[in-house]
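Here the complex is missing one protein chain, while the rest keep their positions.
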Amino acid sequence: MTWMFAAYAIIWFAVFLYLFDMGKKQRAIAQELEGLKAKLARGESN
Amino acid sequence: MSTTRDTFGIVLTALALIAMMVSIYLVFMYVPTEVTMGEVQKIFYFHVPSAWLAFFAFFLVFVFSIIYLIRRDKRWDTLAASSAEIGVLFCTLVLVTGPIWAKLVWGVWWTWDARLTLTLVLWLIYVAYIMLRHYMSDPERRATFSAVLGIIGFIDVPMVYFSIRWWRTQHPQPVVSGGEGSGLEGPMLMTLMVCLSTFTLLFFSILRYRLRLQALRDELDELQDLVEHGE
Partner (left out) sequence: MWRAIATILWKDLKIELQTKEAFSASFVFSLMVLVIFNFTLDLTSEESVKMGAGFLWIAFAFGGTLSLNRSFALERDENCVQGLQLAPVDRGGIYLGKCLANVIFMMITQIILLPLFAIFFNVDISVRPHYLLFVLFLGSVGFSSVGTLFSAIAVHTRMREVILPILLLPITIPILIAAVEATAYALGADTDPTFWFRLLITYDVIFVTVSFLMFGYILQE
């Protein structure tokens, strides 16, 4: 049973690590998007 | 909104993680093994919450669909679609863990009993929902049509359940004994409740990620429009 617990714990921990990682990536992409938008806006007003 | 740190989302996910660790501990190290079915019975602690959450998700689709048709705010459509996707995810889990349990405990993969069949039909209805969305490009129309489907799909659920249940009494299938909820108390009930809370937290955590993803996609579309029509 301890094996089962360990196995499940490790797998779920990995899943959550993946979730957190995805969150970070999403934030990076969002920031990039914002930067692009700002550039475009500046480019247009020129 | 998506560039700032999503503290609520992070806390939610962290809570879900902690809850999951607690649940796994309870299931494997704490709760006593059921006498008749043995170790396999423990699938039950993940199987049942998945089922409850799948139904809850589809109920949410129903509610969000109605609200969308009334208010026509795109965010409700996103909520409905996201709930449907996560609902299908949990529904798939139920349909996978169910037969595994059935085979190990009762010797048959499938029994066409009311609950399992209902879950299968639910899965079919909401996969159809996702497919419909996939085959439509106009966002407003897609939202409206999905909302209609979401409402009809959910209204159908009780009728599917009763028709299958009554059909079962006319056509008895191999009888499997020992319903899941029979005489659940003490540590087993507590473990089940903890697992239910865990899966609920997990559901909302994933929902939040999914919503943020959609917000990103929408911003990207906006940007593309700007690029195409800005010159």
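First chain written, first letter: the chains are A and B, and each begins at residue 1.
Definition applied: a contact is a pair of C-beta atoms (placed from the backbone, for glycine too) under 8 Å apart; a residue touches a chain by one contact, two chains touch by 3 or more.
As the structure is a computational prediction, the values presented were derived from the model and not from experiment.
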item: Displayed partners of the chain not shown (whole complex); value: B
item: Contact residue for the chain not shown (choose from B:L89, B:M136 or B:M190); value: B:M136
item: Contact with the hidden chain (one of B:V88, B:A102, B:I125 or B:L211); value: B:I125
item: Identified contact with the non-displayed chain, of B:A84, B:I151, B:C195 or B:L211; value: B:I151
item: Hidden partner interface residues of chain B, rising order; value: 69, 121, 124-125, 128, 131-132, 135-137, 141, 144-145, 147-149, 151-153, 155-156, 159-160, 162-164, 166-167, 170
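What we mean here is this: only the chains that are shown with their structure count from here on.
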item: Chain A and chain B, separation of their C-alpha mean positions in angstrom; value: 23
item: Touch list for chain B against partner chain A, complex; value: 2-3, 5-6, 9-10, 13, 16-17, 20-21, 24-25, 27-29, 39, 205-206, 209, 212-213, 216, 219-220, 223, 226-227, 230
item: Of chain A, residues touching chain B in the complex; value: 1-2, 4-5, 8-9, 12-13, 16, 19-20, 22-23, 26-27, 29-31, 33-34, 36-37, 40, 44
